[in-house]
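Complex shown without one protein chain; remaining protein chains in place.
Moving on, here comes chain A:
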Amino acid sequence: MAVELRDDSDNGSDYSRPGSPSLSLPTPPLSGTSRSKGLGIVDHATFDQLLDMDDEDEFSKNLVLNYFEQAERAFGDMDEAMSASDLLALSRLGHFLKGSSAQLGVLKVKASCEKLQYYGQRMDAAGQHSLISNEEAEKQIRVLLTQMRHEYDEAENYLRVFYGEQEDEEGDEEDQRQQQ
C-alpha cells in the first residue's frame, strides 16, 4: 500500500519516519513492579496496540520520542500563553496534547489536558458550562500546569525505562526488597 507523506505540522516534527535513526538499545522486559506501575501512568490496552504495529523501523519507539518532543514544545507554548494570560491558547494547547496523549495511552496527562482545555474556556474541570472568572481560570491553570508537568515527567520516565533508555531504579529497589 502506498503512503504519501504530506507536510510536517507542529513545528517540524517528522511524524512518519521510516528509516530515521532509532535507539539501538534492545527493549528489556519490564519487571513486574515496573509493569504494574504502568497502571495509571500508561494504559497498556492502548499502548500495546502501538507495540503490535512495530517493525524493524521501531515504530512505537520513534512515536514515543516524537511525543516527548511534541510535549516539550507544548509545555513551552503553555508557559508563554500563561505569561500572556491567553486562556484560549491554553485551551487549544490542552486539546492538542490531549489527543496525542490519548493515542499513546498516557492517562494522567490526557486527563489534565482535558481540564486545561475546559479551564481555558472558563468552564469548570468537568467541562460544564458554568463560567468561571478569568482570575479563577488562571489560578486553576497555574496549579494544573505544575501538576501536568509532574504527570508528564512520570510518564516520560516510565516510557524511557520501558524502551531501555534508563534504569528503573525504583523498580529494581522494590524487586530487591521483595526478594529479601
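Descriptive notes on the structure:
As a convention for this text, a contact is a pair of C-beta atoms (placed from the backbone, for glycine too) under 8 Å apart; a residue touches a chain by one contact, two chains touch by 3 or more; residues count from 1.
Going forward, contacts and distances are computed from a predicted model.
From the set "Protein YIPF", "dolichyl-diphosphooligosaccharide--protein glycotransferase", "Glutamate pyruvate transaminase" or "Sensitivity to red-light reduced protein", the protein name that UniProt assigns to the chain left out of the figure is "Sensitivity to red-light reduced protein". On the side of chain A, touch with the chain left out of the figure occurs at residues 1-10, 13-16, 43, 46, 49-50, 53, 59, 63, 66-67, 70, 92, 95-96, 98-100, 102-105, 114.
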